[in-house]
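All protein chains but one are shown at their positions in the complex.
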Amino acid sequence: MFVLNHLWIIPLLPLLGAAVNGIFGRRWPHAVTNSIALGATGLSFVAVLELFREFTHLAPANIPWVQTYLPWIAAGGFRSDFSLQVDQLTMVMLLVVTGVGFVIHVYSTGYMAHEGGYARFFSYLNLFMFFMLVLVLGANYVVLFVGWEGVGLCSYLLIGFYFLRQSATNAGNKAFWVNRIGDFGFLLGMFLLFRTFGALDFAHVLPAAAGAPADASGQFGTMTWIALLLLTGACGKSAQIPLYVWLPDAMEGPTPVSALIHAATMVTAGVYMVARSHVIFLHSPVAMTAVAGIGALTALFAATIGLVQTDIKKVLAYSTVSQLGYMFLACGVGAFSAGIFHLMTHAFFKGLLFLAAGSVIHATGGEQDMRKMGGLRKKIPWTYWTMLIGTLAIAGIPGFSGFFSKDEILAAAFTSSPYGSTLLWVVGVTTALLTSFYMFRLIFLTFFGSARYDEHEVHVHESPRNMLVPLVILAVLSVIGGWQAAPALWGGVNHFEHFLEPVFSTAAVVGEQMPSPKVPEAASLEFMLMLVAIGAAAIGLYVAWRMYIQRTGMPEKLAESLKAPYQLLSGKYFVDELYAAAIVRPLVWISRNVLWHVVDEQMIDGAVNGVADVSRHTGNTVRQTESGNTRSYAAWIVVGAIVFTSLLLWLAVR
Amino acid sequence: MVPVSYYVVLSAVLFGLGIIGFLFKRNIITMFMSIELMLNAVNLAFIAFSSVLGNLAGQVYVFFVIVVAAAEAAVGLAIVILIARNRKTLNVERVNLLKL
Amino acid sequence: MTPAHLLSVLIFLPAAGAAALLLLRGDDHVWIRRLALAVAIGELGLSLLLLYWFDSGSTGYQLEELFPWISSPPIHYHLGIDGISLFLVLLTTLLTPISILASWNSINQSVKGFFVSLLVLETGVIGVFLSLDLFLFFLFWEVMLVPMYFLIGIWGHERRIYAAVKFVLYTMFGSILMLVGILWLFNSTGSFDLPRIQALLQAGRVTLSTNTELLLFGAFFLAFAIKVPLFPFHTWLPDAHTEAPTAGSIMLAGVLLKMGTYGMLRFCLPLFPKAAHTLAPEVAVLAIIGILYGALVAMVQTDLKRLVAYSSVSHLGFVVLGIFAMSATSVQGALYQMLNHGISTGALFLLVGMLYDRRHTHEISEFGGLATPMPVMAAFFLFVSLSSMGLPILNGFVGEFLILIGTYEHHAMWSSFAAIGVIFSALYLLWAYQRTFFGDVTNEKNRALPDASARERGLLWVLAAFILFMGVASPLFTGRTEITVRQVLDQMQRPDKTQPVDAQLHKQAKTEEGDASALYVQAPNSPISVPAKGAH
Amino acid sequence: MFPSTQDLMRIAPEIVLCAMGMIVMVVEPFAGKGGRRVLDVLAALGAAGALAAVWLPAHHIGVAFSSLLKVDEFSVFFHVLTGAVALFVILASPSYLDREGLPHGEFFALVLFATAGMGVMASAQELITAFIGLEISSISSYILASYRRDVARSNEAAMKYFLLGSFATAFFLYGIALIYGATGTTILPRIDAGTTQTMLLALGLALVFVGLAFKVAAVPFQLWTPDVYEGAPTPVTALLSSGPKAAGFALLLRIFVTVDHANDLWFWAIWVAAALTMTVGNLTALVQTNVKRMLAYSSVAHAGYILVAFAARSTIGTAAVLFYLASYALMKVGAFTALSWLGGAGEHHLELNDYAGLARKRPISAACFSFFLLSLLGMPVTAGFLGKFYILNAALHSHLVWLSIILAVNSIIGAFYYLRVVVVMYMREPTREFPAERIPFGVAAVLTLAAAGTLYLGVLPNYVINFAIQAAALLR
Partner (left out) sequence: MTAVLFFLLAAVAVAAAVSLILQREPIHSALSLIVVMAALAGLYLLLGAEFISAVQIIVYAGAIMVLFIFVIMLLNAGVEERTQFSRMARYIGLPLAFVLGAGLVYWITRWTMGTASAASMGSVTRPLAMMLFQDYVFPFELTSILILIAIVGAVVLARREDERQ
């Protein structure tokens, strides 16, 4: 029970690693930095594994297992401690975070070997691990928020890691700012939670919320407001419409960062938070609809953009946004465990894809444009094969992990009552088709065909072993990662869902809004749905093959003939431009030209200086009485005499 | 017999003329004379009141006023001489170095 | 046993140090600096004793000192400390040595005068926080203007004179009206003594009419609002900050602005609760405007120091909002945020000052890419900026969070609008940070700038340690202020019924016998009007 | 008839002053060039002696010379005040007189005589006696103002002062005459009882007010002040701005407090005059570039502040007037003394710019000067602050809210121009050469004493304010 009693060990190890590397790392050789960073993360992973072992022996009554350390904030009527908790959901997240995190750390030692700021990179990465672990371990919303903001900070730091590059720092800022907008909602959500329930501990809030009356459909009650505000936060962190814009830009960071933070872990924090707060969401049909709607829309929207991107990482980025949309969709239809399941499988295959892409980039000397690749299959076979596995997984090819999780979501979208609907399902399937298409497009463009780069200048080489081993590990996970849920297909027990059941069982309390359990006769329906999904994936694959292998001129012709839609897509629907024109530039312009120059300088200072000027002007006017001419002075004396005698006589007569 | 108030009125008239003279004249000496006129008006008022009140104090005051006037005259005229010597003018309007 | 005159010693030790400095030769810069630092550190050490003697469990003022001073009207030398002032005093004693060290090498002309001014300033500020007599309070409040005026005006930058005069005139405008208010209050209650007035009001012995309260509140509040500074009285601040030398900025932002919020908490709320309640929405709206406005204007500044100055407007808006939300949580948060702002904005000014020492400019466009030549500085700058924008586990978050969540309890809209400031703070700080530290070194002058020296690093480490410590260990602070805050808020619910007279009244009655206060025996609350004939 | 010993003791300070004045004049012809120091010492002894002699009237309170004089705490206060002013001026002026090549003897004699006249004004409770006291101080002042007789500005100052002063005096006298006619007496305590003609009395009081308002330089009778203060030799300006003004206020106050009719009728006049005087004085001072002239305008403003305390019409109001006059005299004498030295030979360095960088070149003088300016501005720990504090207190005690606010706003305007001088001294680079000379002993002594006094009144006002309250209470 050691780790259970000392939960703090898990996040603290990476923090120590970050501190040591951050402060002293600059002077140390890479090996030392490596051992510290990897040691910290690895030990943390080991601790999590041990925790998992201990956790499985824990009596259900002791779950969630809460440990409270020092009081953190205690003032007035508010109190929040540093407290950590473990339950099944946390356990899954811990395993994913430390596991994938460790693997990516390993990968980074290879990828970053020749970059400057090596220690700084690992310091940030460890710091990220710390915050991410705090996020998932936090036993109340405020501690969760610590991790929430902290990972945002690390994301900012790592996106802007190449701080000499303007675009990188811009992207970092953008990420932080957009996330702050989400955090604004999260904060207000917490405030409203606190006002409603008088505390922010999960142990207090969630049961209390479960017992509270639910909002009716279409009603904007307290629960709805809380849920929507939290959703805002989740949208920011998990890059959902309308706050997704930062994530594609975030690819400015080093590729391992994209893999770890912007694919596998941090961006899923929103999903985690929604799942964690599922009780509240379930109390609000409006919020559930919003979650599902946003998720579906984002999934489709991002997938369409992904169709035409040429930057290998951008494709993956939009793919991530799209997949996150899936997870939201899952949550929105009440299939929280499916969402978390997809979260996990996505962590594996998207992490893999990114790392593989990184390997490609590494191999081609930093090239990210797929139009300048091609035919790499032979030159970097390890990378090719692992990436292909990842692609198969994400495309939803049966047997691979993505298939299971995606299928579960689509099924829930169709069947779940009262949240699911055919429309959501159609969107989901369409997205699956598109996903399959752009992923295979990526594969075909990158690894097939002829080389479109200058072979004399670019010496393509396979990555070192410390990069390939992580690829293999993740590839394996991408295959087998979905198998715990596999039996469900055949009417058996979904182990994953079963494991998470204690967490999400509270949902059942909400009477008639409880998602209907799967009925046996629906099995055939589910099978049908599955077939459709597989078909969609296959179509995607086929079309990609047609366009990029068979008739390579077709994409260009298509772009010619469908100029307007093509440009809309390649311009990413011009959302960035829209935001810039509608929000950013007006804000800056108003701040500068209205608030600063007009209000501050002209109105307020103007008024103040105006008073001074008026005083001076009056002084100069009054001063003219002092003409130097004695007769004028005498005249003033007469004036004064008249004034005062009149005044006194008037007073005397009165 | 004339009511004493007539004397007081006369003093007021003379006092008023003194004020007017002070404002009207430009020559320092004649301005000063206007002041003397005002003082004379004061004296007349004192004596008139003294007479109507049957109280001799008023006449004593006149005595003091005359002494003060004499002292003022001595100093005032000395100042006039200084001005005339340094500024070569007696026009009060031309003595206006100090202003604003 | 409690030390008899600890508070007096705290107030006058810096002044004595300043006097001692005057005896040194003017060109003996080394010893002037050393002596000033020694005094400031000694003061810091002494002030730490407060933590030992301060009883966080007891209500009312502690370590009180009470002597009659001016007999007519009855004015006392009355000092005391409570939860509100405790940490502000400590903040002052902490920031003074930091200011001295910050100016170690950058001040080279009239060195003696500079350190004398700094120490006198410390005396004034600590006096403000410890005075319990309104007259005494006002005295320190005004006295502290003089050294600050000289600090800005003599050792400041290009437009220093304009800034210094603006600073003094703005502040004096408010404070002179406060003096009118103090005297009015005296003529209504017959006392300058804060605890006594509070006791009188509590006991219902003296009641102020609603209008009187409103006017008095206005007179006090204006002075504090200008000091804070609350929108729209803030325009002196950017100028003062931009032109002040580093030490001046640190003290100004770190401590002087807190005098305004301190005053609101110490005087406006407990003395005029009706008015405070009535006007709270208006004040809150100003505070919220200040939060958003300050942030937006900060965003578009081209001068780094000016940017930080405007950020103060934004941050202090939070504090004012917290105070006028009048929930225990928000007031606690406000109190805490005062300390946080002192530390983090002080640190920001310190950093900006270090940049200025190297480049003699504050223009952001002159910098760019500084992270390359000075990574340590860049790291600290980022750390402090994060604290300033309220990142959790750094100090700023705790204060802001408490303020917002406390405000939200009763005024959800206020809190919601104020929370937008959270977005904006990230906006201006990170943008400025990017323009200053990221990118290539575009200006050749910046290429070989030296990184933080050992002295500078030491200072930064101290402040950074505080930033982190206060971010994770806030109960150590808030626990000591809790009772006082509750007491203030209790006084806000002044009972209409007459209560048994507080012990304060008896305590004071003795000292006031036999002085000329008999002159002031009159109906305490006759309506304000043109006096009847022969008022004497 | 020879006056009684008692009566003589009550005018002991005046006797000492006049006697020493005459002795100085008698000694002068015998004192050669080197003998000037003797004159300085004699004159200083005269002023100091007068101060010491105040002990006698202070211990022989009462009415003297057939009720013409009333020696009470009030008059004692003013005797000390004017005596101290005289002492300061006498101490500060020898170096000035030497520098400007002016004779010592007559100067000191006139200062002493003028002080005697002020003393008479302060203790007179009969209008003609007061008038003669006023004339003694005024005529001496006229002469002193033109003491630099070869300097056009000095003559002009004297001429203006003389013409307008006499003009105003005529009003004052006519007022006395009318009061006499209306009541049959000029002895203040009897005026109310003797009223037969209210309107005539009102008219008389109005004219008396005009005359005295001229003396204390209340708007719109203030116009002479800047010209005279600027043109007069600076030590004389120091005297003029404090002594006669204090005496004028003393007389005004005694009439105001003693005569109920005056108290009733003057209230609004004083209210209006106070508001106007503060505002006009400050606004005009705001735009001055000549330091001496600026200080002259500031005197006008301060007269306005004092009038606010008048308008309070209460014991503490009167006490506030006394306290303010004391502190005002200290800081004004201090400031002008500093100026008399810093102005340099021929008083050529009076423009604001001449003081640039002074703090660097003459740190102590600059510090003292700044201290006086800060006191005039009303910074705490100085007499000026407590003076203003007492005035505001009195005003609010009598519910004069608007006057208080006008005063408050005015002190901000005041702050601006006082600070401007400080700015120039401390924050600008020197623009001229400062001759290397030691600060004369007398000037140093005055600066020290005045600064110490300003500080003393600002920190430990108990003795003075309690005395003032006592004096005010007993004045009624």
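Here are some notes:
Labels A, B, C and D are assigned to the chains in the order they are written; within every chain, residues are numbered from 1.
The criterion applied here is as follows: a contact is a pair of C-beta atoms (placed from the backbone, for glycine too) under 8 Å apart; a residue touches a chain by one contact, two chains touch by 3 or more.
None of these values were measured; they are calculated from a predicted model.
The undisplayed chain touches these shown chains across the complete complex, A, B, D.
Interface note: of D:S66, D:T289 or D:T431, the residue touching the hidden chain in the full complex is D:S66.
Screening D:V71, D:L87, D:I136 or D:L239 for touch with the missing chain picks out D:I136. Those residues of chain D that touch the chain absent from the view are 1, 3, 7, 11, 18, 22, 25, 64-66, 68-69, 101, 103, 106, 109-110, 113, 116-117, 120, 128-129, 132-133, 135-136, 139-140, 142-143, 146-147, 149-150, 178, 181, 197, 199-200, 203.
Listed for chain B, the residues touching the missing chain in the whole complex are 1-10, 12-27, 29-30, 32-34, 36-37, 40, 43-44, 47-48, 50-52, 54, 56-57, 59-60, 62-64, 66-75, 77-82, 84, 90-91, 93-94, 96. Summarising the interface, chain A meets the missing chain with residues 625, 627, 629, 631-632, 634-636, 638-639, 641-642, 645-646, 649.
Assume only the chains that are shown with their structure count from here on.
In whole angstrom, the spacing between the mean C-alpha positions of chain A and chain C is 39. Remark: chain A and chain D have CA centroids separated by 78 Å (rounded to whole angstrom). Contact of a single residue of chain A with at least two other chains is seen at positions 623, 626, 628, 630, 634.
Not a single residue in chain C touches at least two other chains. Of all residues in chain B, those touching chain D in their complex are 8, 11, 15, 18, 22, 28, 31-32, 35, 38-39, 41-42, 45-46, 48-49, 52-53, 55, 57-58, 60-61, 64-65, 68, 71-72, 75-76, 78-80, 82-83, 86-87, 92, 95-99.
Residue ranges on chain A touching chain C, taken from their complex, read 22, 26, 70-78, 82, 142, 145-146, 149-150, 153, 156, 160, 163-166, 169-170, 172-173, 176-177, 180-181, 183-184, 187-188, 190-192, 194-195, 587-588, 590-592, 595-596, 599-600, 604-605, 608. Taken together, the chain D residues at the contact with chain B in this complex read 128, 131-132, 135, 139, 142-143, 146, 149-153, 155-160, 162-163, 166-167, 170, 173-174, 176-178, 180-181, 184-186, 226-227, 230-231.
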